[in-house]
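Every protein chain but one is kept in place in this view of the complex.
By letter and in written order, the chains are A, B and C; residue numbering begins at 1 in each of them.
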């Protein structure tokens, strides 16, 4: 046994290089599918525009080019990508464990509430302490909210699809209650919380852009979750529980505990996304703080085939489409909701391409 | 006098509950069909929106409510066809495709509505309550149950018909078997894919009808996101109702009742709890009831799984 | 030299709602006054507020609209350095030199509706979307108006919790009507139409006013009159006055005194209409409000 360990250490570098090579080449192959899918979706969008009296080619020229105009617009894309990557990567973990957490939206709101609470009720801390504390509060609250659904699942076999949907509504209503009631900033006309103290704000990357370090945190966490799922013992257990809970139990894994861990990780990521929205973007809590990031995150994870590393790309893609559609609306008066159609088609195309790839593999 | 007030309140509550339950009844009974056949369609929200939009557009163009309803059902089924193609023919993951269809349904309806209708500001003539001689004039009962439009009345028919089809016809028998042991159905000489397509069509057609009720039978306008999460609630209703059409009917009514109750209690000046507590009531009750209606014994055992024919 | 106007919005102008209203105002100035326009989307970032104001002002922009009270502090800071530039701030009541607050007071027309309700009806019902200021302010006005006529006039209020659920808006209105309300005003953005549907179905004994858009087609037998608001037109008028060299001398509150921005009219083609004597009374009250003699939005 000692020998095996010794050998492992000696070969760690070439092995890592090989693994990197393999990961990259796999990434190249798997990148081809989304790119093709995006092309299909954009063509569909163009056709839809053309059929309805708009200039169809705007979809490409305005939407894609427009969203990469300058550093600021790229910064805006990354800003939108932050919650999508966080939520998407987190959901990869839950979905890999076969837990259908549809409740990221609610977990985001609860995270935002906790972040607001910590960011408004404490004063006089250094930014080095307060800002991380706010993120931690968001993550913990999101995990706890998701944990409710997890507990109901392991304890009462209550379908998490149903409970997480219900918890979404409850979180939204709770937010509405708090900002119109106990957390309301009485001096403001709008129902909103007080402003977070400066030290609680998520630090910016460049001082005159809204982009904050949340994007870096999101990428780091997505990579970490990838390593966790693929390389760690606990991640292995989560996957086994997701693939075959009976075998997991037989092998001595604690299925309930792993389910709880997986759903809480996804909830923590969504809660963190909520904390970043409050502490990094709005600095206050509002009733409609999320434009549906929680639901879009589901699509991000599914598009990434439940791989957190790929969720970075799919989150970026969805953010780009969202930004592009805003540009498109301003320049060409195209209803911004077109982006939802394009996102939907992207997913369907990915699914179809994956299938056809399988068919070709079968023929060979 | 107080008793009188109470009964008026109760009568109005019942009437409202039934109307609010109507879209849920259609959508959840539809979902019972597709889930019994092993197909889990989380794209119901998008499908209902498509039904609501198509129903509105058709009635807007023709001025005919029956045509509108037909278009709602047709629009839902068209969407269902896409879902079925991807999940049954291509055998893609049902949750993935359902999520995509929610995006598509929301996006397409909003896009088309903004492009063609939003500036018209015009609505349509909706289905009128049908006055049933004698019954509608009954005190209390008349107000509660007999002053609805035909679409609302037809929910009863739908529930009964669905039960008969599911439990008393060869089609229903096969459908129930498909969700449980598709291979046995295959061996018995019925095409599993055909039945799943049929089940999805029934499911999405009814979801489309539920959506169309919103625009044709209740308010006279399409509004972006008019379904407001009813497609998701319908999924919850099915689990709650343990995959039975009659169960879905009554659980939907229960939801309608909670919903109506919170709206009516808000309007009562004497009720002092924050209205958000009342709003959260239906959702909290769902969770609590789910804890009591324990276990997934009744779930079709192949729910969500594509069937690989040899 | 060109007349130029800039706009700072606290979010994306592509989003339907607050930011779009600001953008529409800018477009209105372009269309009606031929101004050159530019806008920038910023979110809750005071550091960049100031920079954006400076950028525009230094480039010779005559008017800069900061669309939201959060722009107020930054504008005050910059305004000292650019005395020839006018800084307009939406939903603010400031007036310091060249920094001018703009506000639309929805409580005023709703106050009038409240008066009419208390005079013509037994009980009123208000159906709201979410509890946000435009709606709260409006409802406060309605209640104040009704109480000014009859302090015990019963009014029930309900929120549906979103702006999309027409069905809920309708049922909320129906339940109020079933509980005796005979003057119902829905105010729930997209879902509003559901409220009028309920009113229409409940027969001509239930009255209402059409708000923001013309809903008479939905409830032709019930709607007594119309209230329509146009913030863009208000901004255009203010900018026109600046262009003409007669800038406002105090903060601007669009209200009943600005008929181009807020119009409050009665219908005569319906089966029921507001009797002449009440109209006269309402007119008198409206004049008083316009003159600032009645405060409508005290909560």
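The working rule: a contact is a pair of C-beta atoms (placed from the backbone, for glycine too) under 8 Å apart; a residue touches a chain by one contact, two chains touch by 3 or more.
Convention: contacts and distances are computed from a predicted model.
Participant: Using the UniProt record as the reference, specify the protein name of the hidden chain from among "ABC transporter ATP-binding protein", "NAD(P) transhydrogenase subunit beta", "Arginine N-succinyltransferase" or "Phosphoribosylformylglycinamidine synthase subunit PurS".
Facilitator: "ABC transporter ATP-binding protein"
Participant: Can you list the shown chains that the absent chain is in touch with?
Facilitator: Missing chain, whole complex, touching shown chains: A, B.
Participant: Touching the left-out chain: which of B:85, B:117, B:171 or B:250?
Facilitator: The single option touching the absent chain is B:171.
Participant: With the missing chain put back, which residues of subunit B would touch it? List them for me.
Facilitator: Listed in rising order, the touching residues are 168-171, 173-174, 176-177, 180-181, 183-190, 301, 310.
Participant: Using the touch rule from the top, list residues of subunit A that touch the missing partner.
Facilitator: Residues of subunit A in touch with the missing chain: 1, 4-5, 7-8, 11, 15, 231-234, 236-237, 239-240, 243-244, 246-247, 249-254, 362.
Please note the rule applied: only the chains that are shown with their structure count from here on.
Participant: So how do the chains connect up here, line, ring, star, complete, or something else (other)?
Facilitator: complete
Participant: Counting only C-beta pairs in contact, which pair of chains has the most of them?
Facilitator: Top of the contact-pair ranking: A-B.
Participant: Measuring between mean CA coordinates, which chain is farthest from subunit A?
Facilitator: C
Participant: Cα centroid separation between subunit A and subunit C, in whole Å?
Facilitator: That pair's centroid distance is 37 Å.
Participant: So how far apart, in whole Å, are subunit A and subunit B when each is placed at the average of its C-alpha atoms?
Facilitator: Whole-Å distance between the two chain centres: 30.
Participant: Touching two or more other chains, which residues of subunit B qualify?
Facilitator: 224, 276, 279
Participant: Show the residues in subunit C shared as contacts by 2 or more other chains, in ascending order.
Facilitator: Within subunit C, residues 161 contact more than one other chain.
Participant: Which residues of subunit A touch subunit B in their complex?
Facilitator: 48, 52-53, 100, 102, 152, 156-159, 161-163, 165-167, 169-170, 173-174, 176-177, 180-181, 295, 298-299, 302, 335, 337-345, 347-348, 351-352, 354-355
Participant: Any idea which subunit A residues touch subunit C in the complex?
Facilitator: Against subunit C, the touching part of subunit A is residues 173, 176, 180, 188-191, 207-210, 281-284, 287, 291, 325-327, 329-330, 336.
Participant: Under the definition above, what is the set of subunit C residues touching subunit A in their complex?
Facilitator: That would be residues 12-15, 23, 42-45, 47-48, 51, 69, 91, 130-133, 136, 161 of subunit C.
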